[in-house]
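What you see is the complex with one protein chain gone and the rest in place.
This part shows chain A:
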Amino acid sequence: MTESKPPTHAEDSVAMASTASAAATTGITEEIVAANPLRDPRDKRLPRVAGPCVLVLFGVTGDLARKKLLPAIYDLANRGLLPPGFSLVGFARREWRDQDFAQLTHDAIKQHARTPYREEVWKQLSEGIFFCPGEFTDDGAFDALAMMLKEIDETRGTGGNYGFYLSVPPKFFPVVVQQLKRTDLAHGPEESWRRVVIEKPFGHDLKSAQELNAITSAVFPESSVFRIDHYLGKETVQNIMALRFANNLFEPIWNRGYVDHVQITMAEDIGIGGRAGYYDGIGAARDVIQNHLLQLLALVAMEDPTSFDADTLRREKEKVLKAVQLPGDLAHSTARGRYASGWQGGQPVVGYTEEEGIPEDSITETYAAIKLEIANRRWAGVPFYLRTGKRLGRRVTEVAVVFQKAPHLPFSKDDTEILGHNALVIRVQPDEGITVRFGSKVPGTAMEVRDVSMDFAYGESFMESSPEAYERLLLDVLIGDPPLFPHQREVELSWKILDPIEEFWASQGPPEDYPAGTWGPASADEMMARDGRVWRRL
């Protein structure tokens, strides 16, 4: 492949950070230019702004709404990315009026927004805040909602474009979706759009995921369903694609010829907090591996897509998820654990079974580690180790590509005794960036080689007001840009990977205890040791 022109300095160094903004301009097609003379693909300063629309939020009183969604909406407005006339409708079982919901929104913004509070932005936003009280089962309430939306179209010029954000437990999906169908809110007139946004969990196994999908797909076409996996909205996760496909440095070694294994980790230092009701019976693997970690695996392992539009990107992710294989012996290639009481970061904490609302005979795991293989030419024989846990040493999410040792070392054995493997680490949170680990000579007269780390953090991580994942994803929903949202097929493929493991675990009794604040059960270390490897110390 030849480049059409030699790259200049600027292109080189900007490539790293430009995924988000690249997507921002690629959205401008010839049709848009023809319809809107002020849009020009060369005009890279103009941000993508959503068209006129209404966002209807179900479950406004939840934590997610207060801490993430409402602040993200304000931040979008503050950055000038919401259209004039944008309106927000809250729906909940409260005897509230518009101003009560506006107050809740105001408080949420003041407390959690990332960009500074500005009165004029709030004024713009607050003019379009409405509230519709009612139960999900109450036909009257949804009729009122339909009326309200119609009125908003007239008074605010939102053109019949509605997004429905279901920030409610999945058990309410059927009734809400049916109500939207009954009131004809799910299908708009020509030239307008209706979209539905759902949050994980997308079921708890393949069967329930299919059932859940049957409910939404009976009413909304797949192209109108946006499944939020907030990890995919993160800057570094999108940077995986820039790193792999905008550079010539990494891709040649991104295969079984050079990679020894890959470790994908999401560690949390917190316990289950107030989520006992949801968490028990679900566990770490369903909660984290099925969605976040398998999505990260797909991005790291997929072949290069022909373009970054939703179809091609999702197709590549599906291909690699289809190629994922479970090892034959699950007892030796998986590990699970449960935190016992201990010390976490200098504080005494209780064990999982002592948490409020957790039955003593629970067999739910709070730590899960699995080994996967990918049966294709690129990855055959390279294990992918996925692990996640609660109450571990600290909070960190990363993808580490660990390379093979040099085939021959022209040094004496003593000189390179403590030399490990080279590694490329994509740090997802909390300190977003990239680390490269390689051997370097220790200064001095002796030839002693040891591992050193080189860090890179792009500006986003320095900015207090850097865009939050939810901001990016909400904007994508309103614009109708789906590449960062997993397709139902990906969800089902992920369950196909996890279901056999869950089945096996269900027959194994309670998981192995590990003291809170440590890095998981001994069986997880043994699992690595059997392969002659170790977990990275995080």
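Note that a residue touches a chain if its C-beta (ideal position, glycine included) is under 8 Å from a C-beta of that chain, and two chains touch if they have at least 3 such contacts; residues count from 1.
Everything below uses one rule, namely that contacts and distances are computed from a predicted model.
Asker: Out of "ABC transporter permease", "Phosphoribosylformylglycinamidine synthase subunit PurS", "Glucose-6-phosphate dehydrogenase assembly protein OpcA" or "ATPase", which one is the UniProt protein name for the chain not included here?
Answerer: Answer from the UniProt record of the missing subunit chain: "Glucose-6-phosphate dehydrogenase assembly protein OpcA".
Asker: Among A:Leu38, A:Leu249, A:Ala446 or A:Ala506, single out the residue that touches the unshown chain.
Answerer: If we include the chain that is not displayed, A:Leu38 is the one touching it.
Asker: Counting contacts across the full complex, list the positions on chain A that touch the omitted chain.
Answerer: 8-11, 13-14, 17, 21, 35-40, 42-47, 49, 51-52, 77-78, 80, 83-85, 118-121, 123-124, 127, 155-157, 159, 454-460, 462-463
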